[in-house]
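What you see is the complex with one protein chain gone and the rest in place.
First chain written, first letter: the chains are A and B, and each begins at residue 1.
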Amino acid sequence: MKFAIALFSAAHAPSSRRALLFAQAALAGGHEIVRLFFYQDGVYNASTSVVTAQDELDLPRQWRELVADHQLDGVVCIAAALRRGVLNEEEASRYQRSVAVGAPWELSGLGQLHDAVQNADRLICFGGA
Amino acid sequence: MSTLHVLSHSPFGDDRLTSCLRIIGTDDGLLLCGDAVHALQPGTAPFNALSTRALKLFVLAEDAQARAVNVPDCAASIDYPAFVELSVHYDKVNSWL
């Protein structure tokens, strides 16, 4: 089955870890993830600026590895990311800010969320607590 | 069509569980994860609200275990692979973010 997974909470929220474990279990179960879409505070999961203590779960790194290992389509909502200071190289140079997100993530619009819904059998959202 | 509702907020001081129970359909399921598993504490108002309904009730095992919440017979304890299969079984998943 084809899943679209949307994440709405920051990397330190329990729901973000839940989203990661769901994604890993879906792939392990032979399902396909058509897209990961990070919206609202979910954009922080793509940030390279998050520093995690050595004995804690580094969720942004885990997400990066998941996307890279499985060649997933990882999209960060550009409007939500700008609002929260998670800028890629292009946006950082446009607004003279620091770069906080890069490959394998792509910054794009909300149309990518709708596109994922259209192409998936299920949309699964994680966020809040 | 059936819906799997997913709650992750504590039912104490939050109205998601109340709203969810008001609109949940007869073919729907309810998965408690995160602090929402505290709704399984016997003798509490959320537990009583849940027990008076013939719901298909699921609980994410790791969250119950972490919080030392006992899973009653009326709820099925599930892991992540089962969560994935539940989301396949139901036509849609409504996470109350």
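To be clear about the criterion, a contact is a pair of C-beta atoms (placed from the backbone, for glycine too) under 8 Å apart; a residue touches a chain by one contact, two chains touch by 3 or more.
Convention: contacts and distances are computed from a predicted model.
Remark: of the listed names "Teichoic acid D-alanyltransferase", "Beta-ketoacyl synthase, N-terminal domain", "TRAP transporter small permease protein" or "Sulfurtransferase complex subunit TusC", the one matching the undisplayed chain in UniProt is "Sulfurtransferase complex subunit TusC".
If you put the hidden chain back, the residue from B:24, B:49, B:74 or B:88 that touches it is B:24. Where subunit B meets the omitted chain, the residues involved are 1, 3, 15-16, 19, 22-25, 91-97. The missing chain lies against subunit A, touching residues 6, 8, 39-40, 79-80, 83, 109-111, 113-114, 117-118, 122-123, 125, 127.
Operating definition for what follows: only the chains that are shown with their structure count from here on.
Rounded to a whole number, the gap between the C-alpha centres of subunit A and subunit B is 25 angstrom. Those residues of subunit B lying in contact with subunit A across their complex are 8-10, 33-36, 60, 79-81, 83-85, 87-88, 92-93, 95-97. Against subunit B, in their complex, subunit A makes its touches with residues 1, 3, 8-9, 14-15, 18, 21-22, 24-26, 28-29, 31, 122-129.
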